[in-house]
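Yeah, one chain of the complex is gone here, protein chain that is, but the others are all in their spots.
Right after this comes chain A.
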Amino acid sequence: MTERAMTEQPSQPSQPSKLFAYAPAPESRAVVDIAPSYGLFVDGEFREAAAGKVFKTLAPASEEVLSEVAYGDADDVDAAVRAARGAFGAWSALPGAERAKYLFRIARIIQERSRELAVLETLDNGKPIRETRDADLPLVAAHFFYYAGWADKLAYAGCGPEPRPLGVAAQVIPWNFPLLMLAWKVAPALATGNTVVLKPAETTPLSALFFADICRQAGLPKGVVNIVTGDGATGAALVAHPDVNKVAFTGSTVVGKEIARTVAGTDKRLTLELGGKGANIVFEDAPLDQAVEGIVGGIFFNQGQVCCAGSRLLVQESVQEEVLDALKRRLSTLRVGDPLDKNTDVGAINSAEQLARITELAEAGEAEGAQRWSPPCELPGEGYWFAPTVFTGVSQAHRIAREEIFGPVLSVLTFRTPDEAVAKANNTPYGLSAGIWTEKGSRILKLADQLRAGVVWANTFNKFDPTSPFGGYKESGYGREGGRHGLEAYLEHA
């Protein structure tokens, strides 16, 4: 299952160091105890699926089976929604300050168990421990702390004078940031007094089940959070359930459209956070060394499996050569391999299916005439791996410039003027993220206004904070998560 890297040398090679080779520095697996099997978490209890079906979850870095998880069908979804409905009355009647106590407690437990959760997430997802430890887990805890603070201040959030919760929220999340996407969904829902049925992704169910345990540890009332594991059919049953008041989905645009069709004509509220084809725009007066870091972080963070990834580099033609030379030199120092090694920069692709899609699109890029380059790197023999890849000579007409690859593949395009940069950046069905690199403040402000993207980063990329709203334009979805805006999706006014 391995896509071998092409090992053509960069024009100005900077060989990885031979003198100072880092010894393996693996994070210990002993901090996490994964049970051989897990049930569904419904009404405060783990239980087997009604039909008794199970599925396996793998470690993508080794294809090792980590555990067996219950497969929830429509009956299980129904039981979970009933449990959530049953819990809603008491939960929503609690004073905000009381709900906040539970959220603060959950946040603290997440911090206390963060090492365990980071290792678990790295095992189940394949992403490097450096990222789960330094990005995912701190952000997860921060989200719960942040929304805990809102729970008793909802009347002052600008969502009307007496905002009310909606009821039962059906939440379907992706596999790229399993626990973080859970936090983005669950924290605002609970703070506002809703109850939750959450369906984690098929390939990464474990951290949500550990979260269920954290809910029990925090003494959260039964039925407030329910977790139903399964596949697309489980998710479809959940969003179609008649007693659900709110649907929140993060995932692909194809599935998002299906959900929108399902929900159409009902009184369910809907927010969608879908795909993207983010443009990272580098002007000739950019702080170059930092721009190169931002390009690398923009597309190789989480193996590029990020909906807001900067997957299109738009570089001003006058500096194209030096930016590309510097980028290739930098990519030659990326450390690809064992996700549990504390020095790994790029880990495994999440699934065989995803790897096949990345491989197919990269081959299309070559077939359509773009030039493919990867740094010399040795990929492990087992598991799902794809070398960091850069395509140059890409035009707007190429598939790799238009379709979301959701992998460590960067498409490089050029522009001549700011207007051309904006036109190219906006020339996509998506509108989730964009980055601007320039030392000129006035240009940043002007472009940020012109770019049709939900998030525009200036001289940085992939920066997240619970106080900052996140969401898309066009086919990247609608609704905002995070910040005060994130409350609106879970409240209605008098």
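Some observations on this one:
Quick note on the criterion: contacts are C-beta pairs under 8 Å (C-beta built on N, C-alpha and C of every residue); 3 or more make two chains touch, one makes a residue touch a chain; residues count from 1.
We adopt the following convention: contacts and distances are computed from a predicted model.
From the set "Fe-S cluster assembly protein SufD", "Deoxyribose-phosphate aldolase", "Anti-sigma-factor antagonist" or "Sugar ABC transporter permease", the protein name that UniProt assigns to the chain left out of the figure is "Deoxyribose-phosphate aldolase". Checked against the full complex, the candidates A:Ser37, A:Gln217, A:Thr333 or A:Gln396 give a single residue touching the omitted chain, namely A:Thr333. Screening A:Glu162, A:Asp243 or A:Asp285 for touch with the missing chain picks out A:Asp285. Among A:Asn343, A:Thr359 or A:Ser468, the one in contact with the hidden chain is A:Asn343. Touching the missing chain, out of A:Glu321, A:Glu360, A:Asp419 or A:Asp465, is residue A:Glu321.
The missing chain lies against chain A, touching residues 12, 14-25, 130, 134, 284-291, 293-294, 318-319, 321-322, 325-326, 333, 342-343, 439, 459-460.
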